[in-house]
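All protein chains of the complex are present and in place, except for one that has been dropped.
What follows is chain A.
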Amino acid sequence: MLRVCWKGAHAAARQCVCGKVKAHPLQHCRKYSTAGDSGSSAGKIVAASLLSVGGGLGGAILYAKWDPKFRANVEKSVPYSDQLFEMALGPPPPPLVLLQKKPGKIEPLQIFSLSEASKESKQPKDKAKKSDPAPVEAPAAVEEAPAPTAQTLEEASVEAAHIISAIGEVPSVPAPGTSDESPPGHTAAGEECKDHHEPELKERPAEEVTARLAQQDKAEQDALAALTAGLEESLGSTAKTTLQAIGAQEAALTAIAAHTNKLKEAMDSETPPDEKSSQWKALNEALSDRTRAMEEAEEALLKAKGELENLRGVINSAKQSKINTARPQILAAEENLHSMIVDLDKVVTKVQTAQTEAKIVSQYSELVNEAKAQFQQELANITPETQANWKGLSGKLSADDLTSLIAHAHRRIDQLNRELAEQRVREQIHIEVALEQQKLEDQKALERAVVSTLEHSREDMRLEQEKKAQEVREVMEAEMRTQLRRQAAAHTDHLRDVLKVQEQELREEAQEILNSKMMEQETHYRRLTQEQLDTFTLDMNAAYARLKGIEEAIDSHVIAEEEARKAHQLWLSVEALNYTLRSAGADFPTEPLEGAVGVIKENCAENEFAQALATAIPEESLSRGIYSEASLRARFYDIRRLARRVALIDETRNSLYQYFLSYLQSVLLFEREQVAPPAKLAPEDLDTFKLLAYANYSIERGDLELAAKFVNQLRGESQRVAQDWLKEARLTLETKQVISLLSAYANAVGLGTTQAP
């Protein structure tokens, strides 16, 4: 039945459509007729469009040839353009690839950076020590480093250290030195080793320091040994020579003494003349001995002095070498030197005094010889015949000779007495002169002696001072050592105390921290347990409340379910009513709605609203049923046509001629079939055609109510024609309204949100 209804509806619709088509053929024809006669302009248009399209394509291809990116874009966006481009331009150019740096160059860079790092790390480390060899060694390092033979393990480790340090350093690369100083290869290597050692020294000081100290000690000892050996050697030699000199001097002294004795003896004329010659011979021997001894002594003295000077020089150099441990030896050597000098000087002075005595004695002997010679001369003068050897002539002398001799002797005695008197007179002067001479000589000797003793005493003092200084130094050293030991002991004690105190403090701190943490943990724990309890009680309360709520909800739910059941029933009955509405066919109404409405009334006996609504349904729809909207729509078109035809007919104009005119008007009047109605109707909108257009628009949009309103505004014959339709429309609208209300109400009640008052 529904299909029949649909077919009827379709037929009605087709009629409408055909009617519509019929209404507009004129217009379409007119349009076609106006376009049909200008064919050349169409050709022109076609040609122009073809040209533009071709131009666009060609331009795109050319630009793609020039700009590959554009080509790629177009190929991406337009589907088959890549084939077109390939056809026109050939395959696309290959994509650009960034050149990669060759990894082979990284190694020399690394090496250079290494050398740079080593140079940079060396140069700040070699601060004041070897500034000059450093730039020599850096190129040497550059030369050495690329060579794979790492010379020592230490060097390799140092290189590793340098690599590690070079990672963070910025390699600023000044040009590495040219290979100019390659000859100092080993020495440079040795120095490099040392240089590597020296940074290593800075890194590992203790061992190297002890080694260095050992080295130093050894060197000192070696030097000391050398010094002492030298000193002893020189000492020995000087002692020997000095002893020799002293011996020689003493020998000279004895020789001089012997000579003077002999001379004195020779001066004494009491000895018999036979022994005089032997005496004189012995004297000559003694003189020659003396001279020889003097010469020897002189030589020995010179040698000794030379040796002493050497020794002094050695001692000075030893002093300058500044080895402390050699001091006592130096001191001893100096003492020896001094004593030797002293002895030598003493011996020399002795020799000199002996010499002066000898000189005096020789002078005396000379004087005596002179006097003797003079006397002899006088005697010779007096007694020329007597021989020189007059002593042997004592028995042969005559009385004359004797008297002359006695007279001479008396004369001589007188002379000698006079001379003696003179001499006595001059004695004082001579004595004074001699005394003065002697004084002078004594003074000189004294000065010399004083000077020499002063020098000796000065030397003595100096030596003593040095000895004392040495002793004091030793004492001081010992004291210093003890003080240092004390200080070290004090330091360790202090450290111990400080450590103890620190330990105490730290322990206390730790204890405090521990306590506070424990307190925190406890409070935290307590808080947590309290929270747990609280949450538990809260949960329990909440659960209890929820239980209560659930019970209430269930109770109310029962009520609500009851309500819902009722609502369901209502809704179902309303749905049944709605369903009956659909039973409308194309031209015939629905079934009478009585049944469904009765059911509603039955089901919702206690629902006043539903009852009221159910009774509000118009009687006609109950008994006869209502037309569907589609049928009304279909019918409307007939109404419309008819209403248009009798548009002029009303109370005043209703003759047949008017009918004709009205018909003519409807035929000749061209208007839009559907016009959107304005929000407010103006009086000129109450024209039949306009009203019908509005109604048509509305009904096309499914707004039956509005269409009915517009149709209601028709007047005259049009109104009469549309009367029935209007009634039907009203009926339909009313019923539908009530039913929609009912269904809305049923939905609302079904949702349980609204209650009927």
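We take it that contacts are C-beta pairs under 8 Å (C-beta built on N, C-alpha and C of every residue); 3 or more make two chains touch, one makes a residue touch a chain; residues count from 1.
Convention: contacts and distances are computed from a predicted model.
J.: For the chain omitted from this view, which of "V-type proton ATPase subunit", "RNA polymerase II subunit A C-terminal domain phosphatase SSU72", "MICOS complex subunit MIC10" or "EF-hand domain-containing protein" is its UniProt protein name?
T.: "MICOS complex subunit MIC10"
J.: Of the residues A:300, A:604, A:639 or A:739, I need the one that contacts the missing chain.
T.: Checking the options A:300, A:604, A:639 or A:739, the one contacting the hidden chain is A:639.
J.: Return the single residue from A:73, A:415, A:530 or A:655 that touches the missing chain.
T.: That would be A:655, which touches the missing chain.
J.: Have a look at A:231, A:574, A:604 or A:722 and name the one touching the chain we're not showing.
T.: Of these options, the touching residue for the absent chain is A:722.
J.: Which positions on chain A touch the chain that was left off?
T.: Residues touching the hidden chain, for chain A, are 635, 638-639, 642, 646, 649-651, 654-656, 659, 717, 720-725.
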